[in-house]
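Of the protein chains in this complex, one is absent; all others appear in place.
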Amino acid sequence: MAAISVPVHQEPNILSRLLGRPTSAIGLAILVLIALAAILAPVIAPYAPAKLSIASRLDPPSMAHLFGTDDLGRDVFTRMLYAARTSLAVGLAVVVFASIIGIVLGLMAGFFRKLDAPVSRLIDAMMAFPDILLAIALVAALGATAVNVIIALGIVYAPRLARVVRASTLVIRELPYVEAARALGIPTPIILVRHVLRNVTSPILVQGTFIFANAILAEAGLSFLGVGISPSIPTWGTMIAVGRQYMDQAGWMMMFPGAAIVITVLALQLVGDGLRDLLDPRLAKDI
Amino acid sequence: MRRLLQMAAVVAALLPAFASAEPQKGGVIDVATVGEPPTLDPMASTADLVGIVTQHIFETLYTFGKDWAITPLLAADLPQISDDGLTYTIPLRTGIKFHDGSDMDSADVVASLQRWMKVATRGKQAAEVVASIEAPDANSVKITLKTPYAPLQSLLAFNNAAAIIIPSENAGEDPMTKFIGTGPYMLKDRKPDQFIQLVRFDGYKPLEGESNFYGGARKQYLDEIRFVPVPDPNTRVEGAVAGQFAYADALPVESYDKISGGKTKPVILKPFGWPVFVMNTKEGLNSDIRIRKAIQAALAPSDMLTAAFGSQDFFAVDASMYPEGFAWHNAAGTDAYKPDGDTEAAAALLKEAGYDGSKPLRILTSRQYEFHYKMAQVAQAYLEQAGFKVQLDVVEWATLTKNRTDPKLWDIYITHSPFLPEPSLNGFMSDTTPGWWATDAKHKAVEAFNKESDPAKRAKLYEAVQQAIYDEAPIFKIGDFNALAAQSPELKGVTPAPWPYFWNAYLEK
Partner (left out) sequence: MLRSILNRLLGMIVVMALVVTIVFVIVRVTPGDPAAVMLGPDATAADIASLRTRLGLDAPMPVQFGRYILGVVQGDFGQSIFLNQPVTTALAQRAEPTFFLTVFSLLIATVIALPVGILSAYWRGSLFDQAATTLAMFAASVPSFWLGLLFIRFFAVRLGWFDTSGYGGPGASFAERLNHLVLPALALGLVSSALITRFTRASMLDVLNDDYVRTARSKGMSERRVVMKHAFKNALIPILTVIGLTAALLISGAVVTETVFGLPGVGSLVVSAVLRRDYPVIQGALLVIAGLYVLVNFAIDMLYLAVDPRVRY
């Protein structure tokens, strides 16, 4: 989605090539649809997301309530639209935050020989923690708010990006034109941005898509364990966590948000796969 | 009251038919509990779970019989109280053995009570009025008070932060490492987060006669009782439906129908307890009584209870601090309780208090108990209607228990309690518990109540306490709610109780 608009200089027609692959096209179409639904939530949604109606709690799906109502009589369809906003925003924010940390660490490790060892060891140390465990510990430490969940997941996923960026940087650093630029005395930051950063866009884009997918799953997992975003903010994860208690009386409370997660994550993976095949020739040969 | 009778009929149907076959000895039961108890030292914690498990291992001098009347357990009789209400002489039963085979005598009791006053939260409460504890002879103890204090017997009988009797040589231990009591079951093995295994204590000497709720004869039919921590309520429900446990405690009431369709039968304890909004009277918005009165008017208990518990079968909109059936039930001050809320009155009170909507009312709650959080959400909607700006601080229980001790961090926190047999056991009756309600009106009412020992007069004096609660709104009682448990059809002899116990229980072959 938003990731697609990032300019990729060596593949100007990436979007049309992506659309040429049926699976990626489907994935992309789903993502656009979900993103539109999220953005237009206030227009599409039939109710206010926080409107309580105790009298009509746990109503099954009907014409009035497409996906039924929840334990406080709120419209599940409406809340799913608003949840899409938070879930996608959280996922996207995690990608952005992880990218910033990952790029900075990766560039530093890859470009400056002296920093390589310490930064790489830090990355190794971070990677040693299983992601959910580290996220749980971090969220517990920072407090269970949406912003802290983003920060925690960003920290969890940043090392993966840092590794990718470092590896690419190591290769690019040795390229003749980069060496030439250094010899000409062009300041390092400019070299970093102009040459290196441009060239690592593709792997970041590919990794970013998968991190997006993982972040949505991880947020749901944290919410399910009760250590994630406050349940008063609708995300698909928090909706499942609450819906679980009513699995039998009101299966819709849990089923619809769960399906939304599966579909979104699947779509992201389809797109990510397509991107990888197109942008990363090393892995593209299975096409 | 009719509903109560109906319930009693249901309960009676679940009870063993005593006329028929004598219960058989033997069998092992698994009991699903809400989690792993933080300790097995019942003095060291006020958590209900600790009381539920350890009441099988340890015993107190007194306990509660039918209608919550104090009845002797390790004591031979009720205490002899001097006319000035200052001296309690407690005769002890003889021939009582500890799980290690030693005999209980007055030295053990004195050492245990000393430890209780040092270690236990409720013991420290008692320590404030106790002048001395002595043993005139091997089979009695004498407690001397500084001032008459009627709740003492209830404190001695209560099963959390409990005044248990342990061998004097273990009384110096803190934390406790030897779990040696006099109870009908003894600790065999404990694997944290897996099980607590209790086995029958063959040296147990039950009281003569019939059983009488927590008191009377305690029969040891079962060979083994295992408490299995299942912290997730949904997992407890699934386990109950699948018949994995002989008894599953503290289930969400709305899973009643689901339990009914499963392999274990639902058991309702009605009424079980009361959810409460505790106001911070010390600092912040709620230090202004007019704000508190506005909250009192704004909240709509009926909707809050419906959201939390679903059907009226599981809750009652009830303003009295104690429901019908308790001696403490009365109607004093209850006009202030509006089942559907009175938004206009609340708005007017807010205006009078000069509240401009800039400072948020901070509600501290957790999802440890899902119904707390649901009530918080409905409360938020009603408070906002009345003009409040509301901030829900949803934290983990561990954080809540810490944050509520800091008056700077919250305006309201949400909790609940079973109906405690003695009103003075409730936290807000003391000035130092979070909420810090300490006014002249309160002190006047509570002191009169604590000094009086005649039960009938105390019930009358309690009306003044309840009046003060409604006048000054230091807490807001939402209503009454019921508890749901599930019990295997083979398991008999379990009396529904807020802290379920399994002596007297047996398996029908």
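Here the chain labels run A and B in written order, and each chain numbers its own residues starting at 1.
Just so it is clear, a contact is a pair of C-beta atoms (placed from the backbone, for glycine too) under 8 Å apart; a residue touches a chain by one contact, two chains touch by 3 or more.
Computed from a predicted model, the values in this text were never measured in an experiment.
S.K.: Which one touches the absent chain: A:L192, A:I240, A:M253 or A:L275?
M.R.: Here the residue in touch with the unshown chain is A:I240.
S.K.: Just one of A:L19, A:A50 or A:I132 touches the chain that is missing; which is it?
M.R.: A:I132
S.K.: Thinking of the whole complex, not just what is shown, which of B:K178, B:K402 or B:K444 touches the missing chain?
M.R.: Looking across B:K178, B:K402 or B:K444, the contact with the absent chain belongs to B:K402.
S.K.: Pick out the residues on chain A that sit against the missing chain.
M.R.: 23, 117, 121-122, 124-134, 136-138, 140-143, 213, 217, 220-221, 224-227, 240, 244, 247, 258, 261-263, 265-266, 269-270, 273, 283, 285-286
S.K.: Using the touch rule from the top, list residues of chain B that touch the missing partner.
M.R.: 28, 30, 35-36, 38-39, 44-47, 50, 121-122, 124, 160-161, 175, 188-189, 191-195, 197, 226, 228, 230-232, 235, 238-239, 241-244, 262, 395-399, 401-403, 405, 415, 427, 432-433
In this text, only the chains that are shown with their structure count from here on.
S.K.: How many Å are there between the centre of chain A and the centre of chain B, using C-alpha atoms for each centre?
M.R.: It comes to 46 Å between the two C-alpha centres.
S.K.: Could you please specify the touching residues of chain A with respect to chain B in the complex?
M.R.: Those in contact with chain B are residues 50, 52, 54, 57, 71-72, 140, 143-144, 226-227, 230-232, 244-249.
S.K.: Residues of chain B touching chain A in their complex?
M.R.: My answer: residues 233-234, 252, 254-255, 257-258, 303, 306-307, 310, 367, 370, 373-374, 377-378, 381, 392, 394-396.
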